[in-house]
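What follows is a single structure, written as structure tokens, with notes after it.
One chain of protein is taken out of this complex; the other chains stay put.
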Amino acid sequence: MASVPHDDHGHGGHGNHHIPKVSTYLANYVFLMVMLVLTFAVAQVDLGALNIVVAVLISVIKTSAVVLIFMGVKYNSRLTWFWASVGFIWLFALFLTLGDYVTRQWVHLPIGW
Amino acid sequence: MSSIPLQPGALGTPNEQARENYLNIKHTVASWLLTKDHKRIAVLYGLSISIMFFLGGLAAAGIRVALVRPHDTFFSSEAYNKLFSAHGIIMVFFFLVPSIPATLGNFLLPIMIGARDLAFPRLNLLSWYIYIIGALITLGAIATGGIDTGWTFYVPYSSVYSNTDVVAVIVGVFFAGFASIFTGINFLVTVHKMRAPGMTWFRMPLFVWAMYATSIVMVLGTPVVAITLLLVVLERVFGVCIFNPACGGDPILFEHLFWFYSHPAVYIMILPSMGVISEVITCFSRKRVFGYEFVAFSSMAIALLGFFVWGHHMFVTGESMYGGMVFSIITFLIAVPSAIKVFNWSATMYKGNVWLSAPLLYAIGFIFLFTIGGLTGLYLASLAVDVHLNMTYFVVAHFHYVMVGGAIFGYMAGMHFWWPKITGRMYPEGWAKLACIIMFVGFNLTFFPQFILGFLGMPRRYHFYPPEYQMWNILSSAGASVLAVGFAIPFFYWMWSLKYGELAGPNPWGAKGLEWAIPSPPPSHNFDSVPIVTEEAYAYEEIYARELAGDYSDSQVDRPVSPLNTEQPDQKTLEDHSSTEESL
Partner (left out) sequence: MSSAQLEVAPQRLAHQFEDIDQQNECYIVGMWTFLVTEIMFFGALFLALTVYRSVYPNSFFEAHLALNKWLGLLNTFILLTSSFFVAMGVRAKMLGQNSATQFWLGLTILCAFGFLGVKYVEYSAEFREHHFPGPNFHFVATQPPGGDLSANSQVASGQPNISSRDFPAGYHPQQLELHKRQLFFSLYFVMTGLHGLHVIIGILVLGSIWFLIRYKHPSVDDYMTLELAGLYWHFVDIVWIFLYPLVYLIGRQ
């Protein structure tokens, strides 16, 4: 009968969690500040429909910086990578709803929108 | 599966009951209400959802009483609306969604993968408390005035016009949603991180796969319906304007968001049942599940694909025609993994040494009813046919075949299969079979006439109907009474078995799986030592060979040997059996 002996409960230990340097955090913060200024500056320029694309793109970059460095996903296991991306990826499924709104106007209907 | 030796043929002895287990370790009320043991929480959940099932069933009885006559005078029309709303809300959010995951899943998932508990025991208890709070709020609202929106809460009726207590009910449902999110998070982390050494993904029992797939749906879907219902509350309370067409909102957006959860929620209800059925069929056929990987992946496929079909609820409510086409196609696609499962279950039973016990009887009932429910779903997925059938009793019959015939038959199969494990006692086999047959007959008598009613054009949720529909409605109501008897019988014999049932040994069925390798009822810590898994799930070949040779000692309860079983197999059958997997 093969089995692993039961660990004694309640004992402690040291995890091998990576601790980033202070300079990494500082650099990331400065990067976020630059991105924030960029967000605001780009919004002042009239790019037409591109405005929202750029705005979302910058937001995605900022989010990645927060998720990877501040939230430590960069230093974590693949499983954490997986679950950290699932939510953002699955938003695409939700946003498929937009397909309805885009295609609704393909059919000419006298009323409604 | 595990290398922990079983004691073949050792039936439970009175000594067995004296042994310390999760039930008798402490008897105080506080030891139950503050427990962090997943098995006790499962029992708490089991009792709670049984009460909700009873209440939801009462509402259903009211509906069937009202529909016996074309112009019912027993209930006012307002009361009728409140009855079917209460029935739907209680059954969907407070019974079906938590049914198998929170009871059997909670109880078995850690044991099946060789863990001492779920990853977050306190979160598990919190989940039950949140569920209870939600249930009390909802029941309170229903008792003090009710709600008449139906379980779908469609706007703008629910947000503007309904005079009933929509806010309280939605708050209750919101709580129940969080309870199911917490269960989902717990299961996902547990399956990922708590598996015993050697328990690889493809050695996991299919029930665990089903739980994993279900949890994904819970985690990804539930928050969307939570925010949607919250918006309805905000519209009612603060007068903000999101969905109300009177101020430029789009009620279809509500339907999109609502069904983004509520269609996958159907898979929250049916996937766990499918997991149970896989376990039951393989055990009582004494055969490895045919195409294990296919069954496992079809669970995942159903869970993920299930997120892309929600628009089929809106074919006739103003969704774009092109959207309808796409949703129709994907809905047809999702029938494929469901059909894979049905084929694989049938193939598992083929040439198996089938033991027609009560759990298997329920499982076979499941396959019949789920197949009918699934196939009629394809009628509804066809755009043109749906124009005729939408909002009729055809839809009602269809989803009851899936929800009751599928989810509840699966739940009953699982409850019978694991009852000896949970309580340490056997249920009376004869009564269980009788109840199953009564349920099956009553169920079909209740809901098959509704297919015809729907086809003839009777709309759902209507209080009055033309007299020519009366015959079918009477049949349906008569069937509902039979069904009620069927549901009542297990309640009594289960209670009886708690005291008088034969003591079950650790493994009454001769089943494979870690849960059968530990005593019944299991001790609080599940395993004395961490099991090491060396085999894949369902390695039934040896038992099969022994039983065909006439040695039935693996099952600790008497197994009736049917004439079919006594037939000696030729060498070819045995070879076929052991090579099933490879030939895939």
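Letters A and B mark the chains as written, and numbering starts fresh at 1 in each.
Throughout what follows, contacts are C-beta pairs under 8 Å (C-beta built on N, C-alpha and C of every residue); 3 or more make two chains touch, one makes a residue touch a chain.
Small disclaimer: the values here were computed from a predicted structure and weren't measured.
The chain that is not displayed touches the following shown chains in the complete assembly: A, B. From the set B:R40, B:R64, B:R116 or B:H263, the residue in touch with the chain omitted from the display is B:R116, counting the whole complex. In the full complex, the hidden chain is touched by subunit B at residues 115-121, 123, 181, 184-186, 188-189, 192-194, 219-224, 226-228, 231, 234, 238-242, 246-250, 253, 257, 260, 525, 530.
Touch with the hidden chain on the side of subunit A covers residues 7, 9-22, 25-26, 28-29, 32-33, 36, 39-40, 43, 46-49, 51-52, 55-56, 58-59, 62-63, 66-67, 69-71, 76-77, 79-80, 83-84, 86-88, 90-91, 94-95, 97-98, 101, 105, 108, 113.
Throughout what follows, only the chains that are shown with their structure count from here on.
Distance between subunit A and subunit B, defined via averaged C-alpha coordinates, is recorded as 34 Å. Contact residues on subunit B toward subunit A in their complex (touch as defined above): 3-5, 192-193, 197, 220, 224, 250, 252-253, 256-257, 260, 307-308, 311, 318-323, 326, 528-532, 534. Those residues of subunit A that touch subunit B in the shared complex are 1-6, 79, 86-87, 90, 93-94, 96-97, 99-104, 106-107, 112-113.
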